[in-house]
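Missing here: one protein chain of the complex. Every other protein chain is in place.
Chain naming follows the written order as A, B, C and D, and within any one chain the residues start at number 1.
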Amino acid sequence: MDIATLIGLVGALSMILGAIMMGGDLAAFINIPSVVIVLGGTIMCTLTMQRLPVVIGAIKVAINAFIYHLDPPEELIDRIVGLAVKARKDGMLALEREQIDYPFLHKGIQMAIDGSTPETIKAVLSTEMVSLRQRHERGHTIFKFMEGTAPAMGLIGTLVGLVQMLRTMSDPSTIGPAMAVALLTTFYGAVLAFVVCGPIAKKLENRTDEETTLMRITLSGVMAMVSGENPRSIREQLISFLSPDLRPAPEESE
Amino acid sequence: MDIATLIGLVGALSMILGAIMMGGDLAAFINIPSVVIVLGGTIMCTLTMQRLPVVIGAIKVAINAFIYHLDPPEELIDRIVGLAVKARKDGMLALEREQIDYPFLHKGIQMAIDGSTPETIKAVLSTEMVSLRQRHERGHTIFKFMEGTAPAMGLIGTLVGLVQMLRTMSDPSTIGPAMAVALLTTFYGAVLAFVVCGPIAKKLENRTDEETTLMRITLSGVMAMVSGENPRSIREQLISFLSPDLRPAPEESE
Amino acid sequence: MDIATLIGLVGALSMILGAIMMGGDLAAFINIPSVVIVLGGTIMCTLTMQRLPVVIGAIKVAINAFIYHLDPPEELIDRIVGLAVKARKDGMLALEREQIDYPFLHKGIQMAIDGSTPETIKAVLSTEMVSLRQRHERGHTIFKFMEGTAPAMGLIGTLVGLVQMLRTMSDPSTIGPAMAVALLTTFYGAVLAFVVCGPIAKKLENRTDEETTLMRITLSGVMAMVSGENPRSIREQLISFLSPDLRPAPEESE
Amino acid sequence: MDIATLIGLVGALSMILGAIMMGGDLAAFINIPSVVIVLGGTIMCTLTMQRLPVVIGAIKVAINAFIYHLDPPEELIDRIVGLAVKARKDGMLALEREQIDYPFLHKGIQMAIDGSTPETIKAVLSTEMVSLRQRHERGHTIFKFMEGTAPAMGLIGTLVGLVQMLRTMSDPSTIGPAMAVALLTTFYGAVLAFVVCGPIAKKLENRTDEETTLMRITLSGVMAMVSGENPRSIREQLISFLSPDLRPAPEESE
Partner (left out) sequence: MDIATLIGLVGALSMILGAIMMGGDLAAFINIPSVVIVLGGTIMCTLTMQRLPVVIGAIKVAINAFIYHLDPPEELIDRIVGLAVKARKDGMLALEREQIDYPFLHKGIQMAIDGSTPETIKAVLSTEMVSLRQRHERGHTIFKFMEGTAPAMGLIGTLVGLVQMLRTMSDPSTIGPAMAVALLTTFYGAVLAFVVCGPIAKKLENRTDEETTLMRITLSGVMAMVSGENPRSIREQLISFLSPDLRPAPEESE
């Protein structure tokens, strides 16, 4: 589980909550109609803009991105090189008995065992990669749309409150509290947009980049195994995907 | 009919309406001159920016996008594979008696029956695809322009109201209601932009992507049929366009 | 003359004028110094940013775009096919006696009659196309710059007014009218930007797209004529540029 | 000297100055601390973002762009064609005695005289072109950064003023003048950004485009001369870079 994301999300909300509680009671910041207009309105606009199954799919992708941990690329490289060593010694078919957790690597190895041509393996794995990027892309788009829509719903709610307040401004003492309520939708819209949806949209983007890197490493590794390169040369090719501080000292491995 | 779009649009407007009615009477939010300046002004600016037939065409495209349901890609693939099976058994001409509802697929099959060369079929179908994207593109552009123009017209209307109010500020008790009326155009502009035009523009974009995917699947399928590939291989190629959860278990089909 | 553009521009300004007149006398909205600071300032900044001849050229392009009507593409296709029929019957030289109104088509046909090679014709016509796009591009850039600068000049004018008003706030009764005058520059800036310059910039963009389409059709048509294709095949190629509803029923023409 | 730029810059500032003087004395708009926070702050942030020599280089490029006049492209074409005529009559070496003012053309001709291969000439001149674009690009980036930073510094200054004013709001009569001073930084920021830095950034962009066009014409011309094309053909190629109204009547020159 990607604990930093949770810490970030909960931490930011706690700080805002803390600032509210320091200045008085929390109740003043809870207003059900304002929640409905901002949260409900944002969800409704999202439904207008994208079909329901796609929205649900995007939320699933987001939740998976937070719960399931990606293996670090250096471990994946070790695993691929290990498989390459075994395949070189005992033949490709010996990999059949291996337990491979990463489904994308499993599919590639399975195709290699089944004797698919390198072209077919490359085509199928590339399609999987593009397909994953497209599904994630839809996720970004939806959370980015919500990031843009939430403040707009906040503005609309505040305008409704302002117009109602301004029409009946007979008693000056009521102006302050009415204005406070009117501002609550702007507040909700800003929190929803900038603390929740925006960072999540960015998170999904970063996650997609990481997952694509893993897939690229896997694709390169499987292709190199199929064309029978020796394990040391495979490792050298694959560590070029890593940043220098993650690589084992390159001079020695030479 | 794409019911979610309607639910989203009606739902968002209902929530805003609900917030208005909770705070008093609806009448305070209806002001014909404000409607004219925001809605009329936005339409007029749209006419300045694009010829009338194109605007009407864009609206038609939008309405069609909401009314006509797109078949899911997995059904289209089943249909194409079914046709490929039949063509393999009884020959291409046997497809003449088939009832094909999707016009783009119908056109491709018809050309194949008529004996057009693969190059011609590909060229004609690709042109259709580009032409569809261009027409939809114009639709997005118009709704995006309206999304940008509506708040500007709202601002202009509010400035007119503010200037009129500020000039005759002799009686303080009239300031509130005058200000409320001035803010109404901002409110109308925000609703028109962020609840109506923005989500519709995005919806058209998403719809175009879906329709393009269907066309790409059809194009690949027809080309594969014409070059005489076997139905199972066609299916394998086409399901690569689907996201994994929509695909029939790939291991078994192998 | 592109009447819709004029209707749009005049219509939007009339609606704003109507809203002003409904709320009192028009005189309150006329303030010469404010006009000078917004309109004059925007023009001056435009001169800073681009040489005078280019600015004048851009305005000429814009005026031409509004006055001269573009022939619809389907008429251009009929014309080209007509010429192709004649050229096939009586030879290319027979086109010398034809009256061709569209200069771009005229130039292409003339080069074909003069016996230029297809490569030369293609190079010269392509250069013309790129050159037209560049000149129009400069036009968009200038009007887009004005769209961005006008509200900024409005803001500057309003700030000047606010500072002057705030310094001498001894008599509260003068605050309202002074503030009203200060807001006028914001109002002028918004109208100039969002009702005039923005839609015109977009209009030029759309116009460029239409003109480029005509040029592409012409280029394809002339190239096809020069390589001696038969008229029916030329028509089939050219109508692929049209959207389906503008095409003559394709099945029959086959 | 590009007089229009100066007129634009001085004209815009004069109009703002005029608006200030019409409404009272200029002194109210001069506030040294506000100037320091906006102008100084913007310069400091620019130093944070780019090394000093590059900033100074960008300012030099900008000043050169305003002082030195670019020859119009039609004169450059005449010059190149004239050189081509001479080279054809008396040989390439005869150009050694020619006085060539435009350094880029001079370098190209000199290399041709020295007997460099066409590939070398093309490579060296292209590198010069890319290098010029990169240096100008840095200039745009710096002025665009200042255009974005100046209003931010204005906002920060105004916030400082507002907080100070609000804390000591005991005497209402001081609110107005204090607020006026607070708004001055916003005013300075807007003028610096939208009247000075923004148009200059755009000017440099336009200038780069013009200079690149001159370089492209020169490159084409020198390459054509080196490969021994006849002067009339060289002219025909080069005028394709001009817009139609700048070209000598093309039919006659044929």
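The working rule: a contact is a pair of C-beta atoms (placed from the backbone, for glycine too) under 8 Å apart; a residue touches a chain by one contact, two chains touch by 3 or more.
What you see is a predicted model; the values in this text were computed from it and never measured.
Residue D:I156 is the one among D:L13, D:I100, D:I113 or D:I156 that touches the chain missing from this view. Here one chain is not drawn; of A:K122, A:K202 or A:R216, the residue touching it is A:K202. Note that of A:V124, A:L184 or A:M225, the residue touching the chain absent from this view is A:L184.
Residues of chain A in contact with the chain left out of this view: 2, 4-5, 7-9, 11-12, 15-16, 18-20, 22-24, 28-29, 173, 175-177, 179-180, 183-184, 186-187, 190-191, 193-195, 198-200, 202-203, 206, 240-245, 254. Residues of chain D that touch the chain left out of the display are 33, 36-37, 40-41, 44-52, 54, 57, 114, 123-124, 127-128, 131, 134-135, 145, 148-149, 152-153, 155-157, 159-170.
Please note the rule applied: only the chains that are shown with their structure count from here on.
Common neighbours of chain A and chain C, by the contact definition above: B. Look at the contact of chain A with chain B and you find different residues on each copy: under half of the numbers used there are shared. Between chain C and chain D the CA-based rotation angle works out to 70°, given as a multiple of 5. Chain centres here are C-alpha means, and the one lying farthest from chain C is A.
Centre-to-centre separation between chain B and chain D, using Cα means, comes to 42 Å.
Among the residues of chain A, none is found touching two or more other chains. If you sketch which chains touch which, the chains link end to end in a single open path, with no loop closing it.
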